[in-house]
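The complex is shown incomplete by one protein chain, all other protein chains being positioned as in the whole.
Chain lettering (A, B and C) follows the sequence in which the chains are written, and residue indices restart at 1 in each chain.
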Amino acid sequence: MTAKTSTPTVPRAEETALQTTFPRLMLEHAKARPQAPALREKEFGIWQTTTWRELADEVAALACGMAEAGLSRGQHIVIVGDNRPRLYACMLAAQSLGAIPVPLYQDAVAAEMVFPINNAEVAFAVVEDQEQVDKLIEVREKCPQLGRIWFDDPRGLRKYDEPGLSSLDALIEAGRARHQREPGFFEAAVAQVNPDDVASMFFTSGTTGNPKGVVHTHQTLLDRARAGADFDKLGADEEVLAYLPPAWIGQNIFSYAQWLACGYIVNCPESAATVTIDMKEIGPTYYFAPPRVFEGLLTSVTIRMEDAGAIKKWLFKTFMEVARRVGPDRMDGKTLSFTDSLMWKLGNLFIYGPLRNTLGLSRVRVAYTAGEAIGPDLFTFYRSIGINLKQLYGSTETAVFVCLQPDHEARADTVGVPIAGVEIKLADNGEILVKSAGLLKGYYKNPEATAEVLTPDGWYHTGDAGFLDSHGHLKIIDRAKDVGRILGGPNDGAMFAPKYVENKLKFFPHIKEAVAFGDRREKVCSFINIDFEAVGNWAERRNLPYAGYTDLAGKPEVLELIRDCVEKVNADLAQDDKLAGSQISRFIVLHKELDADDGELTRTRKVRRGYIGDKYQVLVDAMYGGKAEQFIETAVKFEDGRSGSVSATLKIVDVKTFSSVKQAA
Amino acid sequence: MNTTTTDAGASPSTDGRKIGDVILDVQGISLAFGGVKALTDISFNVREHEVRAIIGPNGAGKSSMLNCINGVYTPQKGTITFRGKTFGHMNSRQVAEMGIARTFQNLALFKGMNVIDNLMSGRNLKMKTNLFQQAFRLGAAQREEEEHRAFVEHIIDFLEIQAYRKTPVGRLPYGLQKRVDLGRALAMEPQVLLLDEPMAGMNVEEKQDMCRFVLDVNDEFGTTIVLIEHDMSVVMDISDRVVVLDYGKKIGDGTPDEVRSNEDVISAYLGTSH
Amino acid sequence: MLYRENGQFKTSYRADQQVFPITQDRAAIGLLLALAVFAVPMVADEYAFRAILIPFLILSLAALGLNILVGYCGQVSLGTGAFMAVGAYAAYNFMVRIEGMPLIFALLLGGACATLVGVLFGIPSLRIKGLYLAVATLAAQFFVDWTFLRISWFTNNSTSGSVSVSDLSFFGIPINTPETKYLFCLAIVVVFAIAAKNLVRSHIGREWMAIRDMDVAAAVIGIRPVYAKLTAFAVSSFIVGVAGALWAFVHLGSWEPAAFSIDRSFQLLFMIIIGGLGSIMGSFFGAAFIVVLPIFLNQFLPAAGAVVGVDISTAMVAHAELMIFGGLIVFFLIVEPHGLARLWSTAKEKLRLWPFPH
Partner (left out) sequence: MGFFLETLIGGLMTGMLYSLVALGFVLIFKASGVFNFAQGAMVLFAALAMARFSEWIPKWMGFDSKVLANILAFAVAMLLMVAVAWLVERLVLGKLVNQEGITLLMATLGITYFLDGFGQTLFGSEIYKIDVGLPKDPMFLLEGMFQGGILVNKEDLYAAAMAASLVILLSLFFRYTATGRALRAVADDHQAAQSIGIPLKRIWVIVWSVAGFVALVAGVIWGSKLGVQFSLSLVALKALPVVILGGLTSVPGAIIGGLIIGVGEKVSEVYLGPTLGGGIEIWFGYVLVLFVLLVRPQGLYGEKIIDRV
């Protein structure tokens, strides 16, 4: 393939200073500022603080203990659990020994853990609590090599007599003893770890087939972590709330790699139920969330405002108007007219400030969204109330940081400029290729997969289709492989970018998920999942009675509501002749929510288009077969693990499409 | 306090702890209000570390029995022996000091206080600073407050009510209020815990939770538990021995199985609607 | 709305247990105190001191004391006036009978005597509850009234039955100008308010509230009703007694038993009902309200009357006052039994959640 565009490598500062490892960084912090807080966890009602010194000691003990237990250089150790200080300590401990922590999703079912554990011949595991222990015990006979399991929270485990199962307390005790005997051992071990040794392995929940273990070294992770930190001038005084799954590289970068790179403070919430409270208390200065979280927040805001008194509603409406008008300009650093800035200041006093406060975002200096595209309304909302929300582009394989949006240059439809140390070029099929010091070393024990994404000359195939716009900002259209062609029909040969379409749909608060079909077909059709909370409220406000999700999804009024959204999308698509062909002509509002437990979404809630296409074949055929409605029965798994089935007869809705602007003109 | 517990679902409550000797012995208790006989000549005993249930139809005198044990009512006849000490009647304070705590059938929380304060009030026996120290929060008083707060926080963690810590108990849903009630009793670090219909008026999940907590308490802290229930099914699963009362008389006593097969009990229960 | 609580997290129980855990509140209260100490003396004139500020402070103190008994421990007392009287006359006797008795000690000793009497009349509360107790406390009221009226020893055999004190001083600082009197009261009130707050948030306070909310449950967890109730009576009467002494010494100067009649008792009761039962701050709200309202009416009603062409006599104003008080009591009992304090805290909650309603 030949490079279409290419950005020159930006020469990177302190190249050498980066030649370090996570454990070394920790020890440096412990030496430089032993009393400074490294971690906080809300437990027993207050924020219990761990200083760098204490952390270092704990890690030393853990490392010695693990060494005692036989964990050695190059071996893997799985870490399963929520964000807990001691689990972080365990990762550091493992890395101190040159071993490789493999964080797994704590909400994964036991079966999903078998592959990673066997794939990496894992013999050691550190888990959070009884729940995880039970899972590992369950998979044990499938993974005989899994010899030792340590747990953080002993509640409920006192009477388990499972071989090799013991508490972290015990481990630390053993470790302390070893540390007594061989005081030098720990430092020596740390010294032997090189920046180019493998630091961690992250299993990417691939949309198809087995997950792939992405191998990263201390060097790759730290290089990107530092680059990101430099880009937004992160310091040691940042406060971060660690609330996303640690197994996800995003979380791992923000509350682990950058934590050690910058030495800021990571705070762990008390429990899933208290995250919002804890968020409000901590008020992070550096915040990261995938769009769905921001979406959730916004939805809750709108819903809570529904019950507000007339005056408040009026204030809210008026000042959100102002915000929409002047907020973005303000954020982009443009100078505002006197009245505008005055109005915004008023709004800040009455609405924005309090809003930021109740959301826990008052102190945010930098907030990122990534993982998937974010809706323009959503994005502008946060920026307009004075939160410096920006997009970033990257993936597990690139150690996250590829592109970032500089302050004052954040757009909803681009993902920013390539940051220090990143080269970008486009393949002729529009796929984005990346080269940086942060690229994965390869997929674990999977050379062919590695070969697919890594060219011999060190370019990584992101699998995304996109281009750099006139300002040098990267614009993503879709997954390269998903970009298809319309076959036959009026738009024959037109480009079909399903993800792009789906996102445009999902940007409407009432639409939760969307799945678009159209590759090698004559027109585009789509499945749609309503957002139960939002649409439910919408229905209540029109006192439209409904009995549960399926019923609501079937209501003609709701279908009308959705149709409007879809038409808007079509009108929008028509603006861009490249994408005009992707307009949606028919859709079905699904009778059940797409769910990861039913395999319809990935653990990171990305839709598995292919799988869904097969599962709901009848519906797809019905849409293309021109039927008006279609009966379907689907098996579902409930929260509590029981399984049952839901059935419904679904209306198929036709939507108006627009002729491309270009053609019209 | 050590908050490790065992999951009731995973293991029956009897293993992991061994039932000891008789700790509480009730002999020939009779109680009457005016003319009305509430209890007639009730005798039974409770062994250390066991879960002992008192069952019977509504109005069988179960609560009255409890109220006699912890000194709310004074029985006209009979004695209660606790750890070898025999009493005709005790006042509630003595009972509390001896390490007997209880929960109440229809919630008796302190409505005006939040969860923490309700639990803290359960620590009053252990708080020693005088008025003056408290008035000026002199070191001792401050320290005391902090220590006991820490203890109480462990109970909050144990009962999984972190999210409601500072909520006035009045605002909590019924099931949670029951939990707080239990928490207040636990705050006393009791040796014997009297539970008055802990599952009354609860839905299935709440009942399961409560069962788990009860067994956890019994299991973790070796607390002897005397509980009243009129819902047989619950009792039979979690208790070691059962006393059956009907119209203030004892009509059965033994293991759940023995009781289940006891004619009088069956008739008593068929006689009442459940 | 004004609250910005992000970053105000607590890393110790001490920090979590402060009276005002929120920075903004601490700031506000600090500001308020500063104003009271520095700004007020500059702006207030003699009338303001004599008619509003000093009575407000002293009655707040008395209400505070009563609130501990009624609001926190749930023991209704209609005899508060009596305990004030005891404080006043006891303090008086210490002053006149002991050479060079410092004012502050006289006040405290007055409080001590009130404590004794309070505990004495509190003893029935161990056996009798609610209404019966309320009436029993009236016994204190009438008996004490009578005592100071008829037993001339207490009034130092003054022929007129009225007694007076003069040239007060606080460790050499003469307390003779309205301003000094005001500051003196302020100081005492602040100290007592802090102490009271500490008590009600310590275990004794929890014992009181436990008795109030559910006495059987309280007994079962080992709280001794005797101790809880009597301490409540003691603390309450002590504060009330000191307030009484202040009222007599600082506010009145010369007085007779009528100054502490049953009407005073009711007035204080109203203060805590309107201000907020079981709330320290409520005591101040209530006092402020009931001190200011009559003054307001005296100004406002005649004026209003003049507008509609009716001339309103002082008697009518007095009657209107009675009616308005009566109406307000009923209103608060029905609409907001927790009084102004609750309104205040709800408002505060709303501000914290702003712009959200809940």
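One rule holds for everything that comes next: a residue touches a chain if its C-beta (ideal position, glycine included) is under 8 Å from a C-beta of that chain, and two chains touch if they have at least 3 such contacts.
What you see is a predicted model; the values in this text were computed from it and never measured.
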| item | value |
| --- | --- |
| Hidden-chain contact residue, picked from the options C:F266, C:F300 or C:W344 | C:F266 |
| Candidates B:N67, B:Q142 or B:Q162 - the one touching the absent chain | B:N67 |
| Selected residue (touches chain absent from view) among C:L32, C:I128 or C:V226 | C:I128 |
| Candidates C:A36, C:I104 or C:L328 - the one touching the absent chain | C:L328 |
| Residue of C:V76, C:L186, C:A287 or C:L340 touching the missing chain in the full complex | C:V76 |
| Touch list for subunit C against the chain that is not drawn | 76, 123-124, 127-132, 134-136, 138-139, 142-143, 145-146, 149-151, 215-216, 262, 266, 269-270, 273, 315-316, 318-330, 333-334, 337 |
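Definition applied: only the chains that are shown with their structure count from here on.
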| item | value |
| --- | --- |
| Of A-C and B-C, whichever chain pair has more C-beta contact pairs | B-C |
| Per Cα centroids, the chain farthest from subunit B | A |
| Centre distance in Å when subunit A and subunit B are each reduced to the mean of their C-alpha atoms | 47 |
| Distance from subunit C to subunit A - Cα centre to Cα centre, in angstrom | 58 |
| Intercentroid distance (Cα basis), subunit C paired with subunit B, Å | 41 |
| Residues within subunit A bordering two or more other chains | 45 |
| Numbers and ranges of subunit B residues touching at least 2 other chains | 149-150 |
| Residue ranges of subunit B touching subunit A (in the complex, touch as defined) | 3-7, 10-11, 15-16, 116, 149-150, 153-154, 156-157, 162-163, 165, 220 |
| Complex contacts: residues of subunit C adjacent to subunit A | 1, 3-13, 15-16, 353-358 |
| Residue ranges of subunit B in contact with subunit C within the complex | 70-72, 91-93, 95-97, 101-102, 104, 108-113, 117, 120-125, 127, 129, 131, 134-137, 141-142, 144-146, 149-150, 184-185, 188 |
